[in-house]
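Removed: one protein chain of the complex. Kept in place: all other protein chains.
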Amino acid sequence: MILRPQLQDLKNIGYYSGKILIGIGLTMLVPMVVGLLFAEINPALDFLIGAEIALIVGLILTKLCFTEKDLNWMQGMVVVSLSWLATMLVAAIPLYMSGHWGSYLDACFETMSGFTTTGLTLVQDLDHLSYAHNLWRHLGPFIGGQGIVVIALCFFVKGVSGAFKMYVGEGRDERVLPNVIDSSRFIWLVSIVYLILSTLVLGLVGIANGMKTANAFFHGACIFMAAFDTAGFAPQSQNILYYHSVLFEVITMVIMILGAMNFNLHYRIWTGDRREIWKNIESRALFIIIIVIFLITLIGLSQVGSYPRALVMFRKGFYQVISAHTTTGYMTIYARQFIDDWGALALAGLICAMAFGGSSCSTAGGIKMLRLGVIIKALQQDLKRIILPERAVVEQKIHHLKELFLEDKQVRAALLITVAYLALYAIGALVGMFYGYPFLDSLFESTSAAANVGLSCGITVPGMPVGLKLTYIVQMWAGRLEFMSVFALIGFFVAAIRGK
Amino acid sequence: MKIKSFYNVVLGMAVEVFYAIAIMLAAFLVCVAAYFLKL
Partner (left out) sequence: MKRAIRYFLSAAGLVLFCGTVCSAQPLSSTELVNKAREYDGKSVVYVGEVVGDIMARGDFVWANVNDGENAIGIWLNKELAGEIRFAGSYQAKGDRLEITGVFHRGCIQHGGDVDIHAQSIRQISPGRFVREELDTGKRNFTFILLGVLSLVLIFIRRRRSKESGLRTG
């Protein structure tokens, strides 16, 4: 018997959603300050208005729904999915006000794309966008990649058990540290340390490459945020091609890989257990699968003959593959070139790379390496069962931070979410084809959205059909939250309508 | 949250960057090998 949501449910959900909105409002003050520093008055006003609206709504919610009770699972999950939607709406306000997006929907697409670290963009005239607005485009991934809820957990939430439920609802089912609030803080520590280092390095490289100092460091910070959070936004319309720099490409590749690593792995390595990187099933799977997929893609590209030199193959072929596999979405080619220069086999390889994604508990999207690892090991186990004598007991071990025995319930969980992702990729592809786009293009773009990649073969443009924009928004949202919170939200509404 | 040793952190970052470079190097070698084989 489905029970209708009670007032306490609404209160809990409202209260925590309100707190998250207050957090988002406060973060909007950062681009506002940057706008003032660069003497961009109107953009600064845009962000002040956005912050005010977020704070007003957030404060009213926390006041009306004030509660000291802790969250249960359903409430925690609903808070996550709902606050991601609210964030998308509120964060879009300053962007829309800049005039660089064709509609409020386009601005919402951009913020959902940013916060989910996808990177598909509908911005117009990016080369004339203010520093303030551009920074906000890049801050979205920086906040969303680590987790909007994760930020809130660092500062706002006191009840630990409710905190854990929200943490899990945001697509992380492993704690980095026993206390989920400490986990959140560690995730931020890694991000900030790499931010400072990378901004420095990229800034210096930028200056050496001929950029003005302020731009070099601004771009450095933005590029780091979008690379480490495997988002894919860049401050200029040509994406990474703007820089025409091998060094830049190499550095961004390193950052992308770092961002696609499990934060638990970062923790282990940073606390002395350096061997873990090569025992861990995810880091091994990532290495092997990237190279295998690259081989397939390379064969495809060689057949078409697009990249006739080794260095060119590396900078154009491999760059896009690693961008896809880490679900970043940085491009050193134009979108149309995927269709013209890549051929079906290479594109298929790329789609697989996007579909598989990076590590779990990282900023990357896709099905994720842990699930793939679990499924492959389960297959191995079943094969062994067939080959070995019937009375033999077949135990399969898997090393993920520690030695574990593979259990059926893990395999079941992995398979279910994998199927959910595959279904999402397929549904998006069907919608694309419904609007008249070819099969491979539709599948490419749909996978890019649902796995939060951001590579585009040309479908994502401001003139895209509204229905497709909405489809991709839902895909990006569901993919980032790994379905459970989204299902919880749907379940919540079903219960509200049909419950007793 | 215990980060006991600054030394561990720095070495840890080095290991991670090394891992990333290893992937890239492997890919680059594949590119070079493919170039020679096709010729």
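Going by the order they are written in, the chains are A and B; count residues from 1 in each one.
One rule holds in what follows: a contact is a pair of C-beta atoms (placed from the backbone, for glycine too) under 8 Å apart; a residue touches a chain by one contact, two chains touch by 3 or more.
If you're wondering where the values come from, they're calculated on a predicted model, not measured in any experiment.
Shown chains touched by the undisplayed chain in the intact complex: A. Within the whole complex, the absent chain has one touching residue among A:Val33, A:Leu311, A:Leu379 or A:Val494, and that is A:Leu311.
When the full complex is taken into account, the listed residue touching the unshown chain is A:Lys212, out of A:Arg4, A:Lys212, A:Arg275 or A:Lys384. By the touch rule set out above, subunit A reaches the unshown chain at residues 38-43, 45-46, 48-49, 52-53, 55-56, 59-60, 63, 97, 127-131, 209-212, 215, 236-238, 241-244, 246, 306-309, 311-312, 315-316, 332-334, 336-337, 340-341.
Following the convention adopted for this analysis, only the chains that are shown with their structure count from here on.
Mean C-alpha positions place subunit A and subunit B at a centre distance of 23 Å.
Against subunit B, in their complex, subunit A makes its touches with residues 177, 182, 185-186, 189, 193-194, 197, 250, 253-254, 257-258, 261, 266, 269-272, 274, 277, 283, 286-287, 290-291, 294-295, 298, 302, 309-311, 313-314, 317-318, 321-322.
Of all residues in subunit B, those touching subunit A in their complex are 1-5, 8-9, 11-13, 15-17, 19-24, 26-28, 30-32, 34-35, 38.
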